[in-house]
Structure formats: C-alpha cells, structure tokens
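The other protein chains are all here in position, but one chain of the complex has been omitted.
For subunit A:
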C-alpha cells in the first residue's frame, strides 16, 4: 500500500539487476538473484488482479453509496463483469433507477491502485462539468469523482476515495434479493419524500412531538435547511442528505439541546392531505405545507435589503405562482433578459427608494420604483412610488400585473436559501414567490 516506494524499488532493482547480470554473466541466474521473490511490478499486478477478482466475485453486484465532495449522497448498484464492463443502476434519476447502463471500468496503478470508471455511466453525472447535467457549477459539476483508490478492503465491503476531489464511495456486497430490489426500494423512499414538491404552498413545516421546524429542501442538490427557535433566537442549519432503505439520512445530524435529528424514517406521502408522514427517533411526525413560517428571523429582511449579492443589486427572473415559473410571462417581452432589484436606487426628498429594473439586452429600460418598509414581524413590504422610464403600450398589461404583485400591501416573508441567495414569499398566501441571486 505504499506505491511510491514500490516505484523507487523498481528502479533500483532494474539498475542493480542489470549490473549484476553483466558482471556475473548469470547463466543460471535464479541462484544468483540478490533478492529472491516477486518483483514489485508483479506484486502490484497481483494486487490489482485480486481487487478485480473480488469486484467480479460478487455475482449479485455491490450496493454502493457515493458521497461527492460537493455534498449529499447517491445510491448505486454496480455489477462488475470479468470482461472489464460494469452494469449500473442508480437513484440519481427516475430513469437511472429502472434502466441499467453498461459501461467500462479498469483497475490501474496510478499513484495508488485505482478503480477507474473510464466511460460514462450514472456516476459521472455528478462529476459532469456541464451544469445542465450535474446541477452543479459550470466547469465544476458537483465536485465528484470517477477515479478512486482503494482505502479499506474486506471480503464484503470496500471503501474507496476519489483521486481528484476526494469523494467517498462505499461498496457493500449485495444479496440476490438486493440485486433486484435495492435501487427500486430506495426509489420508493425518494418518491415518498419528494411528495413535498407537490405542495402548493411555499413553506414546509416538520412537526415532531410538538416542536415545529421550518424546512427548505433542495431535492436536486439534496440539501435541507432547518430553521428553528432554540429559545435563544432563530437559527438555521443546512446539511446534505441521502436515501437509505429506511428513509432520508442527513450527512450531519441537527443537534438542538438533547434532540438529535439524524434521519427521517417510515416516509409516507399523503397526497390528498399535502402531507408526508415521518418518524424521527421513533417519534411520529409529519411534514406539511404552511402559509407562513413557524420561526422567523426578523433580521433577515434587512440583511437581504442591505447586502445584495452583486454589490448594489440582486438579479431575478420574476415570480413563481403555484409552481409556475415566470408566471407573469416576462420572457414574452421581446429582448427581455432579466430583472434587476436595486435597493436604495435613489431618493426623493430624503426617502430612499428601490428600483425593480426591467433589463432588455444588457440595459435597464424601465421599472417600477417602490419604498420598502420593514414591519417587526420580519416581512418586507414595497409601497409603489411610480414608474421610472417609458413603458411601451404593448408591455403595459404585463408590467401592471407584475407591479401589482411586487407592491402587494401584505408584502413578503424573507427566506435565505444559501449564503448569497434569497426567496421572497408572498405573505398573503405563500403561493407566490420570487428568487434572488
């Protein structure tokens, strides 16, 4: 397991060996071998061979969980074949869970003996630098791996570490039964939990034993944010998660006093009630939709207002209404590119006002101006001031509808969705929201 040393030895052996051969003219060289036994490259070859036969020996394949360095976790079922091919199922998408994909693998000595998945399969989606495939960053993907070194090897389990990003891949030998139902059963858990995506209201509340948490789940990136009040104020906690046969497991448990939440088990989606039943530590609870948050960080509205991600402004694509993106159809305006929300754009008689600028091409053409207010309950409310710039008559209906929503007198609850992204959620009914980055 110290391959760098192997390589050094190998070189010395070669030189040394050549010298001896030349001096002693070894006709019967076996007797004169200065260090009898397997050569380093033979040992390496043997190690790789052993790893391969172990991988292939699992006739029902291996259950696997990949933890990309970028967060969350994904399940796989790999069946390694003798002819350097591998058949994969995964919980990464509904299609991947039902359609086996065959690709190639190799065992190769790099810096360490490594397992390489050297043509594309479901595992590579997470490492794909094309953000439209991985859901991660352009040029980066989800910071995952497809070339791994062997860390720990026992007869029924293998732990590997990604050579590039250090992701972790854990393989456990599967049974005949698991070969056919492991991924489908995981997929059932996903379908149950992702029932929350069908809720029509923005807010989701997890209630266990009388305690309520606001949760915000990104089911694409598999991250969850809990917002709760621990008695000393409103706090937030975000972690990745993955699925097990029992339900959802958090990468880092949420710890509040004596309470630890490490997983949601016994998931059941009750579509008619817009509810997902769960158990946490054996206690029954549920995730329901809600029209307002249970715990509000009253500082958040001002934090949003005062710290635009782009220096002086925020960018957004408009309102989502009951799950329908761009509900006011701004994208139908010719040349429209996006909206710029510019807090403190200017002031009238000492009162600062904000601009919601409509950008066409790459310049702001017009937009409603509004004066923000911050009630103590944590909302932000925009009071209409007027229109800056000229709105063409044919744009007017869309702009009026948009402005009416933007300056709704009940205002918005502010939700932080990542260090530099926020959602504003209509306080009227929580069916309308707008995301800023």
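Rule of thumb we're sticking to: a residue touches a chain if its C-beta (ideal position, glycine included) is under 8 Å from a C-beta of that chain, and two chains touch if they have at least 3 such contacts; residues count from 1.
Criterion: contacts and distances are computed from a predicted model.
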*asked:* Please identify the absent chain by the protein name in its UniProt record; candidates are "Lipoprotein", "4Fe-4S dicluster domain-containing protein", "Zinc-binding metallopeptidase" or "3-phenylpropionate/cinnamic acid dioxygenase subunit alpha".
replied: "Zinc-binding metallopeptidase"
*Using the definition of touch stated at the top, determine which of A:117, A:228, A:264 or A:422 touches the missing chain.*
A:117
*Touch list for subunit A against the chain that is not drawn*: 10, 15, 18-19, 21-23, 25-27, 29, 41, 44-45, 48, 82-85, 102-104, 106, 108-109, 116-120, 124, 127-130, 138-141, 146-147, 164
